[in-house]
Structure formats: C-alpha cells, structure tokens
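A single protein chain has been omitted from the complex, and every remaining protein chain is retained in its original position.
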Amino acid sequence: MTVAPTKFETLRLEGVSRDFGTFNALKNLDLTIRRGEFVALLGPSGCGKTTALNCIAGLLDVTGGRIMLDDARIDTLRPEERGFGMVFQNYALFPHMNVRRNVGFGLKMRGVPKPEIDRRVDEVLATVRLTSQADKLPGQLSGGQQQRVAIARAIVIAPPLVLMDEPLSNLDAKLRLEMRGEIRRIHQSLGSTTIYVTHDQEEALSLADRIVVIREGVIRQVGTPAELFGAPAHLDVADFMGFRNRVPGRVIGRDGDFVTLDVGDGARLVGKPRDGVDDGAAAIAMARPDDLVPIDAATGIPAEIETIEYRGREYHGLARTAAGLEVFFSSPTALARGAKIRLGADPDRVLVYPEEPR
Amino acid sequence: MFAARTPLSTRLWVAGVWLFVAFFVVNLFGLIGSVLTSSFATRWLGTWLPAGFTTKWYFAAWDEFQLGDVLWVTFQVVGSVVALSGLVGVPAAYALARREFPAKKAVMLLLLLPLLVPPVTYGIPLATVLYKSGLGGSLAGVILANLVPTVPFVVLVMIPFIEQIDPRIEAAARVFGASTPKVFVYVLVPILLPGVLAALLLVLVRTIAMFELTFLVAGPGSQTLVVALYYAVFAAGVRAVQSIDAMAVIYMITTLVWLIIALRFVNPTQIVARAKRSNT
Partner (left out) sequence: MSAAPSARRTEGPTLTQKLRARGLDGVTLLVLPCVVVAVALFVYPFLYGLWLSFHPKAGGDALTNYERFFSDPFLSKTIWTTLRLALPVTLLNLLIAVPIAFRVRLMKHQRLLTTILVLPITLGTVLIAEGMLFYFGPQGWFTRSLMWLGVLSHPLHIVHGYWGVFLSLVIAIFPFTFLLTLSYVTGIDPSLEQAAATLGASPAARFREVYLPLLLPGLAITFCLSFVQAFSVLPSAVLVGDPANTTRVISIAAYQAAFEEYDYSLASAIAMIMGAVQLVVVVVILGGRTLLYRGPVAAAKG
C-alpha cells in the first residue's frame, strides 16, 4: 500500500539539508533526476553521499528543504510508504529466509497474491541468473550471489526508483568488474531510474549517465562522465578524478583556448584554463600521471626520480623538483632512480585552475 | 524508529512501554527508600513519614546483630574468594584461550555448568559433603562453597579478554630475549590487569550478594552479612523493625559501594551471568 506515485518524471532535491547535532552532513542540496537516468553520487568517505541516499529512501529525515517526486512532496513519507527499491552496502539479506522468500518479501508486504509472487520471483531470479539457488539461505551463498539476491529483491517490486549504496565495495576486484557489467545490463533492460552511491570514480564513469560529485555535504559538479573526466570544474573535483599532479605557477601568457604558466626553474606548462584564471595571477596546473612524460625541451619541469615502478605497459614514477614538489609521471621505458629528467604534458591534457582561496 | 512521522498507535505503544519502565523504577526506589527511611525513624506507624528521625538504630543494630563480627567474616570470605578465584581462574583462562587440547570442550562444559545450574540445586549436595567432611559451618567451608560459581565466572569472563590480545606480542617478547617470567611480568600482567580487575570486582559484588550457598553451608560464626540479614528478617517478630532496616541499609551500602566502583570499569551487562551468545 504505497502512497508515493509509481511513475514519475522528476525527482527533485530542493535545498535539502541534514544536520547531526552541530555537524552539517548535507548543506542545501539542489538536484534534479529524470526518469530512466542512472545517476552516480560520487565522493570520498564521509562526504554525505550515503546520507543523501538515506534521506531519499526515508531512512533519515531531512532537517531542511524538501524532496519532491513530480508535484508530490515525499520527504514526509515513511520509508515503507515510498515504494523505492534499495540495495544496501552489506546486502541486508534476511538471514532466516531463503532466496525465494527474501526476494518475494516486498511483494508479500504489498499483498500480492502468492501465485503472482512466485511468478515474478522466478522471472527476476532468471534475470540475475540465480534460479538454481532459489532455496538456499543467504549464509550458503557467496558474496557475489548475495549481491545479486539483494539486487533481485530491490527490482522485483518494479519500483520507480532504485537506490544502491556502494553495492560493489565488499567484493573482490574481479567480481566487482563482473557485477558492474550485471548492473549495467539490468539497468539497460529494465530502464528503471537508479541512484548509485560510490567512492570509486572508475565505477561511476562506467555506469552512470550523469555523475554528481559531492564533497563535504555540497555538490561540486554535475555532469556526464566525459565532462567530469575531461573537464572537472574545480580543483578538488579534478583531484578526485585522478589529476594527481598539482603544479603551482603564475599565468604569463594567453593564446586562444590555452594559457601558459611559469612554474619555476625556467619551466613552462601550457594548459586549458577553467573559470577564474586571470592573467598574471597565481594558478595551479593539474595533470594525470599518464599525461606527464619525460621530454627533451628546456622548458620541461626539472625533477629527480625517487621511485619508479613497472606497470606492464609502461612505468610510473615519482619525482621531486628542486623546490620539493612531488610529481607523478609515466614513461614508456625504464629510467634509473636518481636520474634527472624534464617533464612535460600535452596542453590538451593539462587543466589550469585558480589558486584555492585561503 | 524512523522518527518524526510515526503513527499514533506506535506513539501510544512507546508511551506505554516507558510508563511501565518508570513504574518499575519508581517502585524499586520506593522499596529501597522505605527501608532507608525506616532505619532512621524513631517511630513509624500509620503515617506517610516517620514521627522523628534518629541514628540510634544503627548503633543498636551493630550491637544486637554483632555487625562488627559479621562484617569481619564477610570481609574474610569475600576477600578469600576474590583472591582464590583470581589465582586459580586467570591462569586457567590463559591456558584455555591459548591452547587447543583434546579435552578442551569437556573442560569448557565443566566450567559452564556451575554457572547454569542454580546455587540451591548444587548447594544441597555440596553442603552435605562439606558437613560430612567436617567443614560444614566453618569459615573454610563457606569460602569453598562460594568458589564454585566464582572460579568458572572468572574463567569465562577472562577468556574472551585474553583471546583479544594478539599472541604475537608474547612471541615478539620471546624473540627479543624475554624468559617466561619476564614475559609474564613485563607483557602479560600489564595488559591483563584491567580485565583481571574488572573480573575480580564482579566476583566481589556477586559474592557479597550470594545468599543461597552461604546460607546452606554457614554456621553461627561464619555468616556473611546477607545471611545474617536473612535471619534477622526471619525472626523479625522479636526485634524492632528499624534495627533490622538499619542492618539492611548497612548491607545495601556495602554492596553499592563496590557496585559503583565496579561500574567504573565494567558495563552493567557483565554483572549478569555471561550470556550464551554462541550460535549453536
């Protein structure tokens, strides 16, 4: 007996805040999610992404703002009235019920007649390929199987919205890749709106239609995976998306879409500026380790190699400049520790950000 | 559980539950309070509060029930029980935590039984044996009887505590040249000390309050405070109620002092017999 509408066009968080005593976990979030989208909430531990998910699910109250489903306000509804499907990080499978009863639980709560429950459970178990495990208890299943039961349980009720809280974090690397494929496949065949919480940017990039980067309770950027991978809007987002190199410098020239930075020791870096980078001002150039390579030019950043490790296709290393700055680079050939090299990058792969306000 | 929008029926239920808890607590304090008040009363018949207050009953009770001697007996019994169960129980707990040997399950069961079987059930046969061997009614007999539940208690409380300590710490000490006595003094004792203290405090509190075993085994000169209190209440018709209540208050204070000290180190739940939490 759900009270929330079963089909919707938009889910809107309007000024949503959540406080725990004096700690502000969520600060005035505004977000719109459209039907059928796969949205990833991405951020480091403690940023508030799971809090946001719990507020949407109704497991936590919002302390400010509201959550709207089309024109209906849902943040005042109890979780059992919202009708969303949720996959928990630890799966939360009922240990005393077998797979069939676990998956059918939501349908039973809705008063669906037993033959119908059996039919739909069989259908969804086939979708997640667990038909042979239907009578087992969760304790008898492997991690990956338990995960699929959790997903089956959430989607069998045909919810308008599926919430997933870091469902892959408890699995080993190989299984994670496999299950990622499963989740993508299920989303494509069912088309249900999904909100997926993760701290793994690779996961977010591979699964989501849109990514919401959250940090310290605030939304830092919303965009497609390509937008976030190639053009993070802020320094901290870039840092999170793998731009490990932070080279401070001063803007000394501008040419079309690029600016040139003087980064000290006679070295120069050219990159694409983001908003707020002014001529003559201090700025920070960010580049991925893959994109910072040894070059012959005299304008390369001089540094001494501290460590170098073999990565199969290439070598990754850590070098230190005379000023003590750590830079992460990659090289197609092996280099000696202690060697002095010059590093540079393709301007298309370098992003320049204004210096962080103090 | 999910706050703010709880339905009325849940709210009434919650209110009802808390009302009952309050009722229980209020009556408990009323019970204790009436004993306390009565012990200070000059006369208390038919009125809400006594006619007047005095401390004379405490002195009267001290003489009448020979509380000085009784407290000394209690102190000896409790002290011996605490010391002995510690000396016997802690090394045994260490052995059980660190070694797997063929009869281990049998030993664990043997130690679990005295905690599961209520004192009266094994107390009667125990008293019989003690009386037949001439220890009945003596201080030694009371001490021995009280050891039966306390030694297993110490062992069962200490085992998980010791299991939590990484055995590699001891191995590391040996690798660095420590002999067994040195390992004991420099490594084990300091780490174990808080746990041992906690366990012994619990034994102390439980032994002060242990009625049945002492009752079945004690003679006139070896009664602990709680047993003496029982006899006083039992023969209540003969004595003034206030002096009995004064004795009861002295007993209460004795227990509560140690309870408060114990609670600084220990969670209240541990005073209860260790719950069988294993999933069998």
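Labels for the chains are A and B, by order of writing; each one numbers its residues from 1.
One rule holds for everything that comes next: a residue touches a chain if its C-beta (ideal position, glycine included) is under 8 Å from a C-beta of that chain, and two chains touch if they have at least 3 such contacts.
Not measured: the values here are computed from a predicted model.
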Residue, one of B:S34, B:T55, B:Q164 or B:S179, that touches the chain absent here: B:S34
Sole residue of A:T127, A:Q146 or A:S330 that reaches the chain not shown, by the stated touch rule: A:Q146
Contacts of chain B with the absent chain, listed as residue ranges: 1-2, 10, 13-14, 17-18, 20-21, 24-25, 27-28, 30-35, 38, 44-46, 48, 88-89, 91-92, 94-96, 98-102, 104, 107, 110-111, 113-114, 116-122, 124-129, 131-132, 144-145, 147-148, 151-152, 155, 205, 209, 211-212, 215-216, 226, 229-230, 233-234, 236, 241, 244-245, 248, 251-252, 255-256, 259, 263, 267-269, 271-273, 275-277, 279-280
For chain A, the residues touching the chain missing from this view: 1-2, 57-59, 78-80, 82-86, 88-96, 105-106, 109-110, 137-139, 142-143, 146, 153, 157, 163, 170
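As a convention for this text, only the chains that are shown with their structure count from here on.
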Distance between the centres, which are taken as Cα means, of chain B and chain A, whole angstrom: 55
